[in-house]
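Other chains of the complex are left out, but the ones given are in their true place.
Chain lettering (A and B) follows the sequence in which the chains are written, and residue indices restart at 1 in each chain.
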Amino acid sequence: PFLHIDPQSKVKDCPWYKRGFCRHGPHCRHQHLRRVLCMNYLAGFCPEGPNCKHMHPRFELPPLAD
Amino acid sequence: AVHEFSIDSLEEKPWRKPGADITDYFNYGFNEETWRAYCERQKRFRVAESGVGLASLTQN
């Protein structure tokens, strides 16, 4: 078996930052994409669902894989 | 504000469709029923409070 290094991993969207906070800040190996929080989702419900132009961040912690 | 419109006023309820991820629509583990109940409670609370106070509780 050979070591598979995913070339995309370096530019992977940081799941922690996507959640709202990443402790690694500028030193994170993943990408930190600035986004806008959906105010409806923040209130609890957004009828746009996956088609919303703003973010619906999940609060569940990302897997510990990295 | 989002609480002003009722979920029942929506013609389409796409989160009910097969394959839909309900967490795309509902935050905090809400589903249609618990969200409706929450909105009703908010409304009653708002009436009881004569429209004061709630804004500061929900906007943050």
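Assume a residue touches a chain if its C-beta (ideal position, glycine included) is under 8 Å from a C-beta of that chain, and two chains touch if they have at least 3 such contacts.
All of these numbers come straight from a predicted model, not from anything done at the bench.
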item	value
Copies present in the complete complex, per labelled chain	A x1, B x2
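Quick note on the criterion: only the chains that are shown with their structure count from here on.
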item	value
Intercentroid distance (Cα basis), chain B paired with chain A, Å	25
Touch list for chain B against partner chain A, complex	1-3, 7, 10, 14-15, 20-21, 23-28, 30, 35, 38, 58
Chain B contact footprint on chain A (complex, rising order)	39-47, 49-50, 56, 58-59
